[in-house]
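As you look at this complex, bear in mind that one protein chain is not there, while each of the others sits in place.
Chain lettering (A, B and C) follows the sequence in which the chains are written, and residue indices restart at 1 in each chain.
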Amino acid sequence: MNGRPLPPSRDLRLVHVDARERQSVVSLRPGGPSFGGEELAICAGPCAIESREQIVATAAAVARAGANVLRGGAFKPRTSPYSFQGLGREGLAMMREAADLYGLAVVTEVLDPRDADVVAESAEMLQIGARNMQNTALLRAVGETGKPVLLKRGLAATVDEWLLAAEYIALTGNERIVLCERGVRSFDPATRNLLDLSVVPLLARRTHLPAIVDPSHGTGVAGLVAAMGLAAVAAGAAGIMVEVHPDPASAVSDGMQSLTFAEFDTFMESMPAVAAAVGRRLPQRFAGVPLNAIPPS
Amino acid sequence: MNGRPLPPSRDLRLVHVDARERQSVVSLRPGGPSFGGEELAICAGPCAIESREQIVATAAAVARAGANVLRGGAFKPRTSPYSFQGLGREGLAMMREAADLYGLAVVTEVLDPRDADVVAESAEMLQIGARNMQNTALLRAVGETGKPVLLKRGLAATVDEWLLAAEYIALTGNERIVLCERGVRSFDPATRNLLDLSVVPLLARRTHLPAIVDPSHGTGVAGLVAAMGLAAVAAGAAGIMVEVHPDPASAVSDGMQSLTFAEFDTFMESMPAVAAAVGRRLPQRFAGVPLNAIPPS
Amino acid sequence: MNGRPLPPSRDLRLVHVDARERQSVVSLRPGGPSFGGEELAICAGPCAIESREQIVATAAAVARAGANVLRGGAFKPRTSPYSFQGLGREGLAMMREAADLYGLAVVTEVLDPRDADVVAESAEMLQIGARNMQNTALLRAVGETGKPVLLKRGLAATVDEWLLAAEYIALTGNERIVLCERGVRSFDPATRNLLDLSVVPLLARRTHLPAIVDPSHGTGVAGLVAAMGLAAVAAGAAGIMVEVHPDPASAVSDGMQSLTFAEFDTFMESMPAVAAAVGRRLPQRFAGVPLNAIPPS
Partner (left out) sequence: MNGRPLPPSRDLRLVHVDARERQSVVSLRPGGPSFGGEELAICAGPCAIESREQIVATAAAVARAGANVLRGGAFKPRTSPYSFQGLGREGLAMMREAADLYGLAVVTEVLDPRDADVVAESAEMLQIGARNMQNTALLRAVGETGKPVLLKRGLAATVDEWLLAAEYIALTGNERIVLCERGVRSFDPATRNLLDLSVVPLLARRTHLPAIVDPSHGTGVAGLVAAMGLAAVAAGAAGIMVEVHPDPASAVSDGMQSLTFAEFDTFMESMPAVAAAVGRRLPQRFAGVPLNAIPPS
C-alpha cells in the first residue's frame, strides 16, 4: 500500500469527462430543480410513503423549508422480507399528489425492471438504490425510460465500479445521471454507514456527472445529519438528500436517521451561508397556499 | 467493541433451524449431486462459456477429475458494460450439452427476473450472484421456478443479511437453497477478495441450509485456490465451486483465478484425505466415454 | 445490522463529557494557538523535516498563509525499515528554530516512550501517530510529560477505541488532548485512506475534547485536500492539519498528498467564508520579518 491511487478505469467512455472541463447539469423540468448548477438540489422526504396524510404533510414542510425535490419510497428494498415493502402504485399516486400541491419534483426508487415504465409515469427522477447498483438489468431498464436517474453508490462499491454502473445507464442513450453518495460499509458500529465525502471532489475529477450526498443513510443518526449536510455542500456537492418524517419515532423504517420538520427547518437555515461560501445558493422556499388542492380521497 | 456477537435476526423464520438439529440436503436430481450430505458437491467449470469446444473440453476434464456439477456463465454480471456479457441462451444450450455428455448437473447464473424460467429449463440449479444478493425481484423470480438456488454472499453482506436474502427465496415456498461464500471486500490488494471461511461453522449454527465455498472468487489468485479449497472442506463446507479453464491465460474473464485442467486434477487428488478426516467423501469420478455423444452443431 | 448505533463505552470516565455541555479548549501557549475555541488551529508543514532550508522555507510560507502551528516529523513511523526514518534530534532543533522565526508553535510525533521527554523540550504539542494509537506504553509516557497531546485515530480504530486511548492519556492527569481524524482503511484504492468526517459531530456528542482533521493523510491525494479541509471546518472541526512542501515531487515522503506553497495559499483564502458560516475564524497571518533571525548554521 503505497498510497498511490490507481488510474481510473479505461472503460469510462461516456461518463468520464472531467467536470472542470464540462460539468453536466441534470434538470428535472424546465425552470425546475436541477443538479450541477449554481442552485443546489434539496431532496427531502420520508424513507417510505406511509399514508396520504404523512406524505402531504411532509411535502408541505420540506417545500416551505426550501426543498425542491420530494423523496420517498413506494417500492422499498428491505433487508428482511417481513419488513414493510412499501405501498407500491398507490404510494406513487399519493406522492405525486403531494409533490404537485407544493411545487416539488419527485424522485423514487425502482426495484424491478418490469416496474420502470410505471414509475416513470409518476416521477421526474428514478432512483437506483445501493443494493441494486450492479443490477445491470435494472440499470438498463431505468436508463431506457429516458428519465433522469439517481444512482446511489453500492454498499462497498469503489468509485470505478460506481462510474461503470453509470456507464451501463449512459449506454442506453440516457446521460441524465446524478450520483448519490450514501455511505459505505464500515467496521465501526458507532454509525450505520461511513459517509465518504471525499468522493465529491474525486468524482469532479473523473466525471461530468453531478453528485449529491445523502447524510441520512450515510450516518444513520439524526443528530449527525445537519453537520454532514453542511460538510457535503462545502466539499462541493450539487445537492443533498435528507430523510424527514412528521414523527420519526413512529416511522415504519429508518426513524433513527430521520429529521423532524423543526430539525429540517433549522438545518436549512444554516445552509445558505455555507452554500454561498462555495459559490452555490439554495432553491427558493415554497410560500403561500398549495398549488393544486384536491379533496382528500 | 467487546467482541460479543450480536444475536441473529428474529426475522429468520424459515431458514433459521440449527443445522445440528436438522441439516437440509439439497439434491439436484435423484441419485445425482447433492449438497449437505456425506458426499461433497464439487462444482467446477469456466467463469464464462466461450464456445462449444471450451465447455465440452472443460466438462470432460472436471468430470474425470471428480466434479459432479458444471458451473459456467451464460449471462455474465460484469462490472464494465464493455466486458463480455456472455453467450446467453446459446451458451446455455452448449453448457447443457456438455454437462449431459459427462453426467454432470448444471448451475448457472440468472441476472434478470424475466430470464428465470428460460434458465430453469436448461439448468438443475440457478445461481444468484454476489452483486444481486439483495435484488429482491430476482430472489423471488428464481425462487418461484421451484429449482434449487445457489445464493452467493454479497460483496459486503453480513451473515444476517445473507440469511434474510435466503428467507426471501424461502418465502416463495422453495427452500432448496444452498449458500455460497465467495469472499468479501477487503483493504488488502494482495487478494481480490477476502475469503471468510468462518461463515462455514457459523452458518451451521444459524441455518439448516447447506453452505459451499468458492475459493476462486474468494481469493482471485489461482495459486491459493487449492489450499483454500482444502481449508473449506476441513471447516465443514458441503462442497466447493472452482473455476477451471482449458487455457486460463486466454480466458475472456477471471483467467488469473482459474485452474488449468492439470492443476484441478492435482487439487482433486489432495481432497479425499481431508474430506475423510472430517467425515465426508468425494463424488465418483466420471470414467469411460461420453454418455450421449451428439455431433457438433 | 439494524443501524442502531451502540452506546458509548462505559469506561469513558474522564473524556466523556458532552462537548455541548463543556467543550475543552486546549491552548498551546498563552495567546497562542488553541484548539476548541472560536479561532481555528491551522497545523501545516512537511511530512518529514528534510533540511534546515526546507523547514524554514515551509514555516515562512505557511505562517504567511495563516497557519499557526508547524507540523513535521523528526522521528518518522515508516512502513518499511528502508524508508527515511527522520532526522531525529537534529530535525527537532531545525523545526524549533523555523517555528520561532515565524511565530509558530510546534507539533511533532513521538515514537518511543524513551523519547517523550526529549521531544517535549522542543515542541508545544506531542503527536501520537495512527500506528501507535493503542501503544499504551507510549500513551502513558507522552501523557506524563504534561504537554498537550495530538492523538491520531488508528487505521481501523472505532470511535470508542480512540476515546479509550485518550482515556489512557487522561489517566496520567493530563487532559490536554486533541483528537485528529486522518482517515481509516478502505476497500477503494481511489484514495489512500477513507476520511471519516462524521466523527467530527459524533465526537462532539461523546467527548469534551476538541477534534481536528488531517485531509492530507485522509485522502492521500493533493487535489482533494482543499475540498475536504473546507468540509471538515463545515462539519465543525476545531482545526486542520495539512502537509505542505516546497517541492512535493521531490519530497522524501508523502509527496503525492502534499500541497505546494501556492496551493496552500489558495486553500487558505477559501477558508474564512466557510469558517464564518459555522461561527469560526482563522488565525491572523504572520506579516513582516522573521521574529528571531539567526544566522544559518
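Miscellaneous remarks
To be clear about the criterion, a residue touches a chain if its C-beta (ideal position, glycine included) is under 8 Å from a C-beta of that chain, and two chains touch if they have at least 3 such contacts.
Being a predicted model, the structure only gives us computed values, none of them experimental.
Although it is not drawn here, the omitted chain touches the following shown chains in the complete assembly: A, B, C.
From the options B:A67, B:I128, B:V233 or B:L282, the residue with contact to the unseen chain in the full assembly is B:V233.
Among C:E50, C:E124 or C:E167, only C:E167 touches the chain that is left out of the view. The hidden chain makes contact, of the residues A:R78, A:R96, A:R185 or A:H245, with A:R185. The omitted chain makes contact with chain C at the following residues, 1, 9, 11, 13, 77-83, 111-114, 131-132, 134-138, 154-156, 160-161, 164, 167-168, 171, 184-185, 189. As for the chain not pictured, it touches chain A at residues 1, 156, 158, 160-161, 185-187, 189. The missing chain lies against chain B, touching residues 1, 3-6, 8, 79, 156, 158-160, 184, 186-192, 194-198, 200-202, 205, 218-221, 223-224, 226-228, 230-236, 254, 256-257, 270, 273-274, 276-278.
We adopt the following convention: only the chains that are shown with their structure count from here on.
Taken as a graph of touching chains, this assembly is fully connected, with contact between every pair of chains. Remark: the per-chain Cα centre closest to the mean position of all protein Cα atoms belongs to A. Distance between chain A and chain B, defined via averaged C-alpha coordinates, is recorded as 35 Å. Note: centroid distance chain B to chain C, computed from Cα atoms, is 49 Å.
Annotation for chain C: residues 1, 156, 158, 160, 186-187, 189 touch two or more other chains.
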